[in-house]
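Every protein chain but one is kept in place in this view of the complex.
Should a chain be cited, it is by its letter among A and B, assigned in written order, with residues numbered from 1 in that chain.
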Amino acid sequence: MEFLNAIVALSNYVLVPALAYGSQLALGALGVTLIYGILRFSNFAHGDTMAFGTMITILMTWWMQSVGIGLGPLPTALLALPFGIAGCAAMVLLTDRVVYRFYRAQKVKPVILVIVSMGVMFVMNGLVRFVIGPGDQRFADGERFIITALDFRMMTGLKEGLAIKTTQGITLVTAVIVVGVLFWFLTHTRTGKSMRAYSDNEDLALLSGINPERVVLVTWLIVAALATVAGTLYGLDKSFKPFTYFQLLLPIFASAIVGGLGSPLGAIAGGFVIAFSEVTITYAWKKVLVYLMPESLEPSGLVQLMSTDYKFAVSFVILLIVLLFRPTGLFRGKAV
Amino acid sequence: MSDNPYQDDRGNHDLTITRPGNEGQLGSHPGTGQPMETSEAFLIGDSMTGGYGKGPDILHECTIAVNRGEIAVIVGPNGAGKSTAMKAVFGMLDLRQGSVRLDGQDITDLSPQDRVAKGMGFVPQNANIFTSMTVEENLEMGAFIRRDDIRPTMEQVYELFPILRDKRRQAAGELSGGQRQQVAVGRALMTHPKVLMLDEPTAGVSPIVMDELFDRIIEVARTGIPILMVEQNARQALAIADKGYVMVQGRNAFTGTGKELLADPEVRKSFLGG
Partner (left out) sequence: MNPVIKNSALFALMAMLILLTGIMQSWNSALLILNMGLVSAVMALGVNLQWGFAGLFNVGVMGFVALGGLATVLISMPPVPAAWAAGGPGVLLGLLLGAASIGVAIWAYPRLPRGRVRVLGMTVILVIGFIIFRRVFDPAVEAIEAVDPATSGYLGGLGLWVVLSWPVGGVLAAGAAWIIGKSALGLRSDYLAIATLGIAEIVIAVLKNEDWLSRGVKNVIGLPRPVPNEVDLQNDPAFVEQATSLGLDPMTASSLYVKLGYALMFTVVLLILLWLAQKALHSPWGRMMRAIRDNETAAEAMGKDVKGRHLQVFILGSAICGIAGAMMTTLDGQLTPGTYQPLRFTFLIWVMVIVGGSGNNLGAVLGGFLIWFLWVQVEPISALAMEVITAGMAEDSPVRGHLLESAAQLRLLTMGVVLLLVLRFSPRGLIPEK
């Protein structure tokens, strides 16, 4: 019984939140890694791209809520998501046309593109703050919980409860679907394969008659979709604030690099590695340990390895360790 | 099949892997001062002069031609401009003079990509496969410009390179050097080319693998597709060549059939090392 309680507490405070957070990071890191593989630069504007797509979704959600369209127990944002993706896609395609294409034609060094993406980051960040404001926005509606802690306790008779938020469930389900579709696309369609070919060997892809502009276009579309989905899920699960999205850049890049930049599979693995490390290291383990240890040994403190504010340090340290001991990441990424 | 591949007269012309085109019609051969039979050349880089970008000329009045159903080999010392000559034929060089014609059509102004569409299959020396993709996907990517059914062509490639069929689900990057070269040639064949161009296909492989590769190339040639090839291993290359070009400092130094060149005392003395 004690042991079961410990497991439930662990799931409630560590496993479930980390799974949800990891899925969000993985989706974000997939976008970063795709841009890196195809356009060959680290896109510093990715966090703000996520914020932009999410903002469109939120605006649509509010409009839908105001006219009474909804999904019942599910959040209305799911219904607004396609509009967010479309808006975000329009935005990134416009950016590509106005900004990036010029540099692509010049064949500039990747680091110049990174600086260019800094400019885009400023513009997008400013735009989002201008439209929706710099403050916190909540847009989640529908049922809050799939199962509440109370229900769980009643059901199982355990002392510990397990609460699963609707947003956590939706995050996981959506992430699985999105990743599944993406991998199917990359391995089973002509366009997807041509993207992988282009990422693998640009010159040979050109020799094979693959049209680079088309590959780039499709990549941006996919990235817009991934960014909007990741951003909306994160916003539903926590809340939407432009600055937070900018700060997500660090764990997202850490995930992509830990997994191996340019490797989609690595991005997913990296997302979960970072999420689980962050949550476990900043979690106060007392609640779990009291069930596992004999009374005399019970910890007096919170048994929290680090305060929550140091979560960046966690991503950072994992990043450094991986870079120092396995520079190409867990799944050999590519070096440009 | 005869025991010695170099003596084979390649009677087995199976043209179905190539794209049948119009018969080329060429005028008189250009005035390079080098007697050359190019009137029926299928692919010809005609008195090419040029270099990379605005740099100095690397090629000087260089002429390279391949006839229908033949293997032409470019050999020469290091830095002689062998690969450059082939790249010029493929359009990766800025020509100041001369022209390139394929199947009677002037393609001098086309980009390399457009030349691929016109039927030139090119296998670069390095980075000539998609390492992270499976062998089969490599072949599919080769056929990217085609909209017709590619399965028969793939079947033919597997027949030419049986090892690829066994490894078709493996990532190409995991294969050995010789197998990678087979993937590279197979990928080029998938474009349904009218002519195949190989840039040092045996560079960096062991002698045993090299022999095997030459065998494979002869097999490919036997299908009837003309092959233009740059080679370091001059002796072996000339032995299988219908036509050989010895280049020195960006110019044609000697031209003739492979056997002629191998027998030419001057070529032997100055270039083949006795």
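Simple rule for what comes next: a residue touches a chain if its C-beta (ideal position, glycine included) is under 8 Å from a C-beta of that chain, and two chains touch if they have at least 3 such contacts.
These figures come from a predicted structure and were not determined experimentally.
Shown chains touched by the hidden one, complex as a whole: A. When the whole complex is considered, the residue among A:Trp62, A:Phe145 or A:Phe243 that touches the unshown chain is A:Phe243. In the complete complex, the residue from A:Ala9, A:Ala77, A:Met121 or A:Leu236 that touches the missing chain is A:Met121. Seen across the whole complex, the unshown chain contacts subunit A at 41-42, 44, 99, 102, 110-112, 114-116, 118-127, 129-131, 133-134, 243, 246-247, 249-250, 253-254, 257, 301, 305, 307, 309-310, 312-313, 315-316, 319-320, 323-324, 327, 335-336.
FYI, only the chains that are shown with their structure count from here on.
Within the complex formed with subunit B, the residues of subunit A that make contact are 190, 193-194, 196-197, 199-201, 203-210. Put simply, subunit B touches subunit A in their complex at residues 112-113, 116-117, 122, 124, 127-133, 137, 140-142, 144-145, 187, 191.
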